[in-house]
Each structure stands twice: as structure tokens, then as C-alpha cells.
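Missing here is one protein chain; the remaining ones are kept as they sit in the complex.
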Amino acid sequence: MSVILGSSRENGNSETLARRVCEGIDVEWITLSEKNIHPIVDQRHTENGFDPVDDDYEDVIQQVMDSDILIFSTPLYWYGMSGHMKNFVDRWSQSLRNTAYDFKGKMKGKPAYVIISGGESAKIKGLPLVQQFQYIFEFMNMKFAGYIIGRGSKPGEVLNDEVALQEADHLNRMLKSRG
Amino acid sequence: MSVILGSSRENGNSETLARRVCEGIDVEWITLSEKNIHPIVDQRHTENGFDPVDDDYEDVIQQVMDSDILIFSTPLYWYGMSGHMKNFVDRWSQSLRNTAYDFKGKMKGKPAYVIISGGESAKIKGLPLVQQFQYIFEFMNMKFAGYIIGRGSKPGEVLNDEVALQEADHLNRMLKSRG
Amino acid sequence: MSVILGSSRENGNSETLARRVCEGIDVEWITLSEKNIHPIVDQRHTENGFDPVDDDYEDVIQQVMDSDILIFSTPLYWYGMSGHMKNFVDRWSQSLRNTAYDFKGKMKGKPAYVIISGGESAKIKGLPLVQQFQYIFEFMNMKFAGYIIGRGSKPGEVLNDEVALQEADHLNRMLKSRG
Partner (left out) sequence: MSVILGSSRENGNSETLARRVCEGIDVEWITLSEKNIHPIVDQRHTENGFDPVDDDYEDVIQQVMDSDILIFSTPLYWYGMSGHMKNFVDRWSQSLRNTAYDFKGKMKGKPAYVIISGGESAKIKGLPLVQQFQYIFEFMNMKFAGYIIGRGSKPGEVLNDEVALQEADHLNRMLKSRG
């Protein structure tokens, strides 16, 4: 099980919520802002396909493919996932063409959770992002197993969002009880 | 008037559509993939605020603030704007705190258009992205003046989307006829 | 405080959830399926405006205007609110033209909650309905104070949705603690 952290600051609210979800569970933490992952160069229609990119993307995607469960944790930046996370996801197009592994096959059926934190209106204005994740997971034949939207901008503020904490604790129990 | 190109390849379909919209019109083209724009480091809640970043962002945002009309042109990557464009928009948070100019004041009331190109299902699965732009423009008090979703993955393919071309031509006439 | 029930059966899951939210609170229950409310006849552009309609609508909308808080509780029927509820809301167009009262003035600022119950995918596929309510409340200058989406098709099934129950209990405490 891996948590993909999209925040660009330490101990942001989306991370706080993700850590609550994972309390007492053995997970791999992937902090995208600490990785060097370039935006995609779209070479899908270039004769020789994608050039290899010298960055951390392949390591990260290997870990993602090896995980049985994925949690995408991102602050709501401008009503979408963070640029760090978007850069990472955009590169999936490269993995789709990579013949060294069967990307879609490896991702198929994997349960995925989404944890979002944002300001006052996040529980409404974060919904297009939830729908975007739905389309992403649908395309990959992954299983969109649930999402939590927490309210919090200032550091630690999400700990005042009782509903989000209850949802996090519930997900924690569910994840612990799986075989 | 400026066009902000989010594609990561030359002559992609979103750019093709944008060029059709701007035929015969004097516009500034901002190709984000040719700019060096870092993902944001969120220092909104850091004591001294945002550190200056040594990249092309400030030049680009100056040009954006100086434009009377903005066109955001992006391929639909994983049902969202490209990472290049998201990195750029995320940095707006930094401009909001920048005391050297009044970012919100400068953007207020500016008409903005969105041009999206994507695969077979883009006219449906691009809708969360349209909604995201709506929230972005609403937050900035900009005017969401219209959007076009074109169908096209392979280079040039959008030129087969008659409806999108008609929309582009219509927008072209409207933009030309403004004083 | 009034609860507007859109279900077409007794003790449906959306009603069960609404009753949990309102435990120990004095509320008016408006069961739309027991009211005679005709679909709107759009006479907004007819010379003499809307003809009076001989049904229960005016009684219901009076009660709604007199309520300090509104809860809209509807099953997710075909990914939208029930026809019963839609018929009711459509008639608001008539109230907007009614000179006997100031409909928008009376509704302005009123906090509104939405409770939805639906099948397996309701927490995702109910989101367009949440967005629709957002636009409705925004138009009326009401305050969209929160929503709960519960999972349940068969009678009573929503009582297995622990997260929805926690959200209901939390909302119950909040509503009780208001002055």
C-alpha cells in the first residue's frame, strides 16, 4: 500500500489526513515534491515514441505498480490536483507505451482512494477533481474505492473537521481489517 | 490578447484550434513548455512568505496581466489541464501574495476563453475541466466568456471536427469585431 | 426548520437518513409524494403571466419560506433528484413572479442541507446532483451548508453506511447546538 502525496509543503492538511487514515498501517510514503519528475513531453505521435527521461519517474511508477492499494492525497490547488501530482499522472501516458512492463495490466483492479484538503468550499468545489479521478481510474480499470474531502488551509486546520476525521478513522479501520 | 498554450508538443490539436481562433488577430503566444516554470512551493503559511523563484514565471504572469483577453489552450491530459499549465496556474497563489502588483485587481473582469482538445470522449469527459476553469475564473473575478472542446488525438485530427472548427471560426469573428 | 422529502415510498433510505439527522429536533416534515403538486406550466413569457394553479404548491412554499433552515432529502433517481422534488422546485419559477410575496428575499441567506441516498456508486454519480443544488442555492442566494450521500437501495440499507450515519449524527449535533 502506497500513499502518493501531492502537497508542496510538509505536514499540509492533505498529508495530515492521509497520516490519520494510515495510522498503524504499514505504508510506503511517496512525497512527489521531493522527487524529480518532469512534466511530460508528449511523444505519443513521434516516430520513435518516448525518449527515456532521466528523473525519478520510473522508480515511483514501479513502486505504484507494486502496491496493492493506492491513496492519492493532494491539496486542492486551484480546484484541481497539485501540479506535482498532475506532472506525475501525465507521465502515465509514457508508461502506457512502455513495453518493459504491462502498465494497464498491473494497475487493473487496484483499489484507489483519494484524499483532498481545501478551503471553505472544498466539499463543493473539489467535486470536479473527484470526477476527474473517476475518469482516470475508469480508464485504467482501477477501482475507485472512496474519497475524503477535508476542510483546512492553515497548517493543522483539518483536525477541526470532525466529519473528515471520522471518515479517515473509518477508512483506517477498513484498511486494517483487510486480510 | 494572449494565448497560453499548455501542450507539450508542437502543433498539437489544442494549438491548432487556438491558431484557428486567432487567425488574422494580433496575439501573444505563450508556449508554457518552452518556459521554465517550477511547480509551486507552498509557502503561504511560512513566516516570511514566498521566496523568490528564479524562473520564467514572473515574465509570463506580467504578460498575462497586461493582456486584455486570455485564451487558455490545453490538451485534455488525464481529464485535466496539462501539468505544464497546472504548474503555471498553481503559481498564481504566489502572485496573490506578491505586493509588487495587485494580481486580483489586474485580472478582474478579464474575459477568458478555454480551448480543449482530447480524444473520442472529450466533449463529455472534459466537462470537469470546464467546471474547474469556471471556479478559477470565478475566484479571480474574471469573465468566463466561452469554451471549445475539440476532438483530436493524432496531429491535425481536430481539423476533422467540423463543429469545433465552426465554433473556432465564430469566436474568431467575435474577437475580430471587438473594438 | 423543514425537511422536504422527495421519495416516492415510505421509509426510504433518504428519509431514514433525514430522520437520523433530525432526531430530537422539532422539524416540519413535508412529504412531497403526499402533496398534489403539478409540473410547471411555463408562462413566464405569457402576457398575463402565470395562471393560478389549484394544488398544494402555495401551502408548501409558504412553509418553506417560513422555515429558518431547509433540508432537501431525495433518493438518487436516475442520477438526479426525484420527479416529485423536481416538480416542486420547477414551480419556484412561478413564485419568482408572484407579487404576493418576495420569494427571493424570503429565501436569501437560508441555510440548506441536501441528503441523498442511492446505490453502490451514489457517492460518485450523485455529484452532478450536488452541483445542481449548488447552482440552485447560489441563484437563490441561499447558503449551501452541507450534504450527505448515503449508500442504500433496499429499505433500511443506509443503516449499514457507517460514514453516512456519522455524518448524520454530526449534523444532528450541529443543528441541536444552534441557538
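Here are a few things to note about the model shown:
By written order: A, B and C. Residues from 1 in each chain.
One rule holds in what follows: a contact is a pair of C-beta atoms (placed from the backbone, for glycine too) under 8 Å apart; a residue touches a chain by one contact, two chains touch by 3 or more.
None of these values were measured; they are calculated from a predicted model.
Taking the complete complex into account, the chain left out of view touches B, C. Note on the undisplayed chain: of the listed residues C:Val89, C:Ala145, C:Leu159 or C:Met174, the one touching it is C:Val89.
Note on the undisplayed chain: of the listed residues B:Thr31, B:Asn98, B:Gln134 or B:Asn172, the one touching it is B:Gln134.
Not every partner is drawn; the one left out touches chain B at residues 123-124, 127, 130-131, 134, 144, 146-147, 162-163, 166-167, 170.
Against the chain not displayed here, chain C makes contact via residues 7-9, 12, 33, 39-46, 75, 77-84, 86-87, 89-90, 92-93, 125, 127-129, 131-132, 135-136, 139, 153-155.
Methods note: only the chains that are shown with their structure count from here on.
Shown here, the protein chains touch in a chain-like sequence that does not close on itself. Residue numbering at the chain A/chain B interface overlaps substantially, since over half of the positions present are found in both copies. In the Cα superposition of chain A onto chain C, the rotation angle, rounded to steps of 5, is 180 degrees. Chain A and chain C have Cα centroids lying 34 Å from one another. Taking each chain's centre as the mean of its C-alpha atoms, chain A lies 24 Å from chain B.
Under the contact definition stated at the top, the residues of chain A that touch 2 or more other chains are 127, 131.
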